[in-house]
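Missing here: one protein chain of the complex. Every other protein chain is in place.
And then subunit A:
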Amino acid sequence: IKSVKTGSLFWSCLCALAYFYMVSSWGGYVFLINLIPLHVLALMLTGRFSHRIYVAYSAVYCIGTILSMQISFVGFQPVQSSEHMAALGVFGLCQMHAFIDYVRSKLSVEQFNILFRSIVLMGAVVSLSVAAIGTATGKISPWTGRFYSLLDPSYAKNNIPIIASVSEHQPTTWSSFYFDLQMLTIMFPAGLYFCFNRLTDANIFIIMYGVTSIYFAGVMVRLMLVLAPVMCILSGIGVSSTLNTYMKNLDVSRKDKKTSKKNVDHTYPFKNEVATGVVFLVTAFLITYTFHCTWVTSEAYSSPSIVLSARAGDGGRIIFDDFREAYYWLRHNTPEDAKVMSWWDYGYQITAMANRTILVDNNTWNNTHISRVGQAMASTEDKAYEIMRELDVNYVLVIFGGLTGYSSDDINKFLWMVRIGGSTDRGAHIKEADYYTPQGEFRIDKEGSPTLLNCLMYKMCYYRFGEVYTEGGKPTGYDRVRNAEIGNKNFDLDVLEEAYTTEHWLVRIYKVKDLDNRGA
């Protein structure tokens, strides 16, 4: 905004440096590289194009793109992928617009009109054909799945289960908005109103940023991150404008016997009182906002998720340190080159704390590979053993919450493993419907589907669980998360042997047995 206001190269270069910092930290920079061209386009459409915008945008685009291509993950994407094409297009449009303005000042009106129309027509035809050829031959790659699902939210649900399974990718509810923002949701329209009242170049940027980020935050919960700065800015604009207008009405001068009557505005009764009321109201809102924020941070955003705690029946606190226990066991008791197979949620944790090689991690970069792991988890032991030999796995790790009542365990995530496993060619034999009862329910007790009761994930989670009493008054093998007694107890494992189970059975590690010495 500063570079747009001043039109100086210095601020534009600083802006490009800040953009480079953003590119190197998060993939969400794509939003920025589309928002800034959109802003320039809006300014062009409302007739506010000037040499300052021209200087600012050209400098930012050139320097910013060259800097962003230094990051190896981005590489040549800015000239190849559709997500960056808008910036390139607006850059070309900028040059043309400035050139047209220059020519217009030199030519006479008649000549100019002819030249203008013919060039516009030719330019439009050329650029359209280039774009069409580029997309058709594949030189310009189409929108990647992650960003396409922002434009069409049902795309991920129907086509790419991995993207749909991440809980932060779900659309946002009103309570998520209110929980994170409280008062800001009410001040946001007020701030927008004040911006629309006084339209300037900078205000238009804020309006566009606000509107686009509200839409994107509505599509995906984790994009609330992108919404937060602009919410604060717009609410700040709202609060300050309100206070501005009302502070002027405050009259704190002493009561003077000789106050002239003509100062009193008869159409505005109680001017002073109303102004005091408004100022007081806004202050009260701001104070309650701080209370809300501190409460939310202490309750929801402060607890680490690697060490869990719960309240026991008598009020004392129980600490579940099972994750670290298991990872350190892996670190100290397995060979250095051991390979661990687990679901991708735990990839980074295992790499960092157990220092062992894993197959898939949170980057979820290779969909086919993750799908293979999903197929292994969802198949019977023999089929899974083939996959595990193929992937050269030594240990398998699962998270099980049935003893403690921890509900984010692998059985609850299992349906996603089935969906992702069945989404590639080699997993076509895995169908989600096989894992439900004939009535369509997902059950782990005796009524559960036999495919589910014999798959690898089930056996790994519930091995030896059939002998354990978990809750008073309930039979052995009672799963406290699904609230049911498990259907398949007292089975043995053929291809795995149990290596380690943590204190509260949260993490279970199994060793993959080697092939038999003699052929079967």
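In the analysis below, contacts are C-beta pairs under 8 Å (C-beta built on N, C-alpha and C of every residue); 3 or more make two chains touch, one makes a residue touch a chain; residues count from 1.
The rule is short, and it goes like this: contacts and distances are computed from a predicted model.
Asks: Just to verify: the chain that's not displayed, which of "Large ribosomal subunit protein bL17m", "Autophagy protein 5", "Oligosaccharyltransferase complex subunit" or "SUMO-activating enzyme subunit 1" does UniProt list as its protein name?
Replies: Spelling it out: the chain absent from the display is recorded in UniProt as "Oligosaccharyltransferase complex subunit".
Asks: For the chain left off this view, which of A:Phe20, A:Phe49, A:Phe194 or A:Trp505 is in contact with it?
Replies: A:Phe194
Asks: So which of A:Ser175, A:Asn363 or A:Asn517 would be touching the chain we can't see?
Replies: A:Ser175
Asks: Residue-wise, where is subunit A in contact with the chain that is not depicted?
Replies: These residues of subunit A touch the chain that is not shown: 46, 153-154, 157, 167, 170-179, 182-183, 185-190, 192-194, 196-197, 199, 207, 211, 214-215, 217-219, 221, 238, 241-242, 245-246, 249, 266-269, 274, 277-278, 281, 285, 291-292, 295, 299.
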